[in-house]
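To start, I am sharing the structure in question, which I have written as structure tokens.
For this view, one protein chain was removed and the others were kept in their places.
What follows is chain A.
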């Protein structure tokens, strides 16, 4: 590991010297430092800023502090009651130990597990811009089918972020230029020709909280994840959904897909195709197809198109 200096952050105003990065739970960053993929000069510890509370928002909804640990968030009774998809997504990720360490903001900002990104000796446009992308012709079974670019086919690995994307969550950000709020669906970027940038955050900007707006249909929501082993593995594909059905007709729906793109994939087209339609397996499959029509699978991951279509069908049937 490259050497670094360590300090604790004094306040939430953000701001970082060049070469510095924020440290929270460390479950991904410390690992990437060991691998030589992350090489910060300075670590600024943000775990003592008091951002570890879950509070009620005045108009309904919840404010989740950026430093709330994944296990505490998954166990929160308000989350389990009003936003079960979020609790389920958190519990589908990582292990008990890691969830005790990992934070809300850290979960959002974790890096891809693409094997070429994780290997500092390999070319990768994400860790060494301009060096090329071996994944496109190489091992890409678990990489993107939507929104990829010639320079990067990585997927975002978070389960939690997929649920947050379905729930219209908003990310509160503090930085040298002041505060701003970004929908979680716009926090992560598509790779384009700058895959080294995962998110729209500027250097020195700090996530302070994630707001969950009140959303009645979220009380009827679920997360389903497919992976290569029964537990403790990243998703091969996942679906977060909330559904409201009246008299057999879809009144409202939220859908997001995981492990298919460089960002949690909010399925707006599928939602549009479903509103006002009969709540039947045929409608659910057709809605999934409307979203997946844009898929551009690689040589070895076309199975994800079928996988997501089937997942959408089974999750929505379970909720209807």
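As a convention for this text, contacts are C-beta pairs under 8 Å (C-beta built on N, C-alpha and C of every residue); 3 or more make two chains touch, one makes a residue touch a chain; residues count from 1.
The rule we apply is simple: contacts and distances are computed from a predicted model.
Looking at the choices "Rod shape-determining protein MreD", "2Fe-2S iron-sulfur cluster-binding protein", "Sugar ABC transporter permease" or "Phosphonate C-P lyase system protein PhnK", the name in the UniProt record of the chain not drawn here is "2Fe-2S iron-sulfur cluster-binding protein". Per the touch definition above, the residue from A:75, A:194 or A:286 contacting the chain not shown is A:75.
Of the listed residues A:21, A:47, A:221 or A:283, the one in contact with the hidden chain in the full complex is A:47.
Only one of A:19, A:36, A:60 or A:96 touches the absent chain when the whole complex is considered: A:96.
When the omitted chain is restored, the residue from A:1, A:177 or A:294 that touches it is A:1.
The chain not shown here touches chain A at positions 1, 3-6, 23, 26-27, 30-31, 34, 43, 45, 47, 71, 74-75, 80, 87-88, 91-92, 94-98, 100-101, 230-232.
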